[in-house]
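Take a look at chain A:
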Amino acid sequence: MYSQAVLTALLGWPVVAAAGVLLVPERWAKHVALAASLVEFVISVPLWWTFQPAAGMQFVLDLPWIPAWGIRYTVGVDGISLFMVLLTTFLVPLSVLGSYAYITTRQRGFYALMLVLTSGMIGVFVSLDLFLFYVMWEVMLIPMYFIIGVWGGERRLYAAIKFFIYTFFGSLLMLVAILVLVLRVGQQTGLYSFSYAYLTAHLGGLGPAAFWLFGAFFLAFAIKVPMFPFHTWLPDAHVEAPTAGSVILAGVLLKMGTYGFLRFALPLFPSVALHPAIQAGIVTLALIGIVYGGLVAMVQPDFKKLIAYSSVAHLGFVMLGIWALTLQSVQGALLVMINHGISTGALFFLAGMLYERRHSRLIDAFGGIAKVVPLLAAALTIVSLSSIGLPGTNGFVGEFLVLLGAFPTYPRAAIVAATGVIVAAMYLLPALQRVIYNPLDKPENEQLRDLSPREIAVLVPLLACIVWIGVYPAPILRRMEPAAKNLVQSVRLDAATFTATR
Partner candidate 1 sequence: MLLGPALAVSAALFALGVLGVLLRRNAIVIFMCVELMLNAANLAFVAFAQQLGVAGQIFVFFVMAVAAAEAAVGLAIILAVYRHRHTVDLQHINLLKG
Partner candidate 2 sequence: MDGTRILFGGFAVLAIASAGLCITRRNPVASALWLVATLFSLAALFVLLDAQFIAVLQVLVYAGAIMVLFLFVIMLLNLGRAGPTDLKGPLGLGVGVLLAGLLLVQLLVLRQAGPAAGGPARATTEQGMIPTVARPLFTAYLVPFEITSLLLLAAIVGAVVLAKRKL
Partner candidate 3 sequence: MPLPLLPPLTLLWVVPALPLAGSVVNGALALAAPRAKRAVSLVGVGVLVLAFAAAALAVVALAQLHPSAPLVVRYWEWLPVGDLQVAFALQLDQLSAVMILVVTGVGALIHVFSVGYMRGDPGYARYFAYLNLFVFFMLTLVLGASFPVMFVGWEGVGLCSYLLIGFWFTEKINADAGKKAFVVNRIGDFGFLVAMLLIFRHTGSLDFGAVFPKASAAFPAGGPVVTAITLFLFLGCTGKSAQIPLYTWLPDAMQGPTPVSALIHAATMVTAGVYLVARCGPLFALSPVGSATVAGVGALTALFAATIALKQWDIKRVLAYSTVSQLGYMFLGVGTGAYAAGIFHLTTHAFFKALLFLGSGSVIHAMHRAYHATHAHEDAQDMRNMGGLARYMPWTAALMWIATLAIAGIPPLAGFFSKDEILGAAFARGAVRPAWYVFWGMGLAAALLTAFYMTRLMLYTFHGPNRTGDREREQLHEAPPVMTGPLVALGVLTVLGGALNIPPLFGGGARLEHWLAPVTDVALTPAPDASPATAWALVASAVLVAALGMVGAFQLLRPEALVPARLAPPARGLGRLLWKKWYVDELYDAIVVRPVLWLSREVLWKIVDKRLVDGLLVNGTAAASRALGWVGSRLQTGEVGVYVVLFVVGVLAVVGAVVR
């Protein structure tokens, strides 16, 4: 029974809890929300053991939803989406705990929105019906808009609107593409169905339209990743979002773009995705993302903007990993997605803590605080090292696999991407130095208080993951290997057959 109901429980429970939080008096809101998100985490943990790596799509529940249009409520998890779900349920309780001190006004609303956001996110990762996927994609957008728009910083409205319209514009095109796809497949096979399995089984007949459909999917996901030209909403959204908002935005929302590529764009349009021109284009954009993201991050005065641009760089690695389409590179991409969620999430928590103490996000507002707040400085150092990809931490394992996997397919691109390793040190270390080392010359920094037990409780799980994945990633790699191998083989096989027929 567990395997049938778990995903639906994961989807439904947060919404129920959100309603509950709204009824509770303001003072209790955050505690109830924390409890609810912990329950959510507890529900999702058994997924880790009961998941058989080799058994493809699991925990599947398939119910008719709108039979007239061939829309079904199908949810399921495989090696790729399992870790995204676990990452979500892992980050949400931490971000709720992390915003205890940060959110002071309208707490009920904030925590309710966070819980609704959780179900939206999990919905995106588990849905195997394109219509359900699209609905969840939009459901996830609205709470995030309010979180940035209401509890954000000074230019929050601009950032929230920009975030919303940018993503919404992309997703509308995707909706059109989904509809056209379903209709085309329906015409050819007589059955109109939004089911992912059905659509991937009846590809091939799309002909030249496949380019446009892929283009629409690409745009929607590229905006979300964000890839180079579509990234400008990210720094604004991050700077203005509250800590919890930034953590979830960076930790999970960015992964929807890359997850979308892995789950939908590649398998549905293999021949287009592997078309030499498209490949070259995407790999180039990914490379630009890596180097450009790093270089621009180097000169950011605002610490959160710096982390935002570093996310562009990290996800450039993911895109390179996905498009190299070898077993190592895809697994590396998945691993970077998880690691980025953890280390960038931790970075945003620390940035939030610094903001809570000094109400300033500017790097130069700090300096020499390692003397005053040794614990915070130590945590910031470890997390920065993980974000730079120091071997022994989680960052290295992911990026190393991506480079190793991408090298056979794109030797030159892999070497350029490897320079990302240098650029990473060039943007994060100077920032780290300006914040915690250098002379303690500003009086306000003298009486900063060190990490409170609550803040330590937020950071310890993340630091534990950083070290654990860095030193012993085998269990994760083992669980995602079959799914990654299946994806790589099926996409390459379909691409070969369809290019032949076209």
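We adopt the following convention: a contact is a pair of C-beta atoms (placed from the backbone, for glycine too) under 8 Å apart; a residue touches a chain by one contact, two chains touch by 3 or more; residues count from 1.
A quick word on the picks: all candidates are chains of the complex that A comes from, given by their letters.
Everything numeric here is computed off the predicted structure, so don't read it as measured data.
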Candidate number, among 1, 2 or 3, whose chain touches chain A in this complex: 3
Complex contact set, residues of chain A against candidate 3: 162, 166, 229, 231-233, 292, 295-296, 298-300, 327-328, 331-332, 368, 370-371, 374-375, 378, 385, 390-392, 396-397, 400-401, 403-404, 407-408, 411, 414-415, 418-419, 421-422, 425-426, 429-430, 433, 436-440, 471-474, 477-478, 481, 485
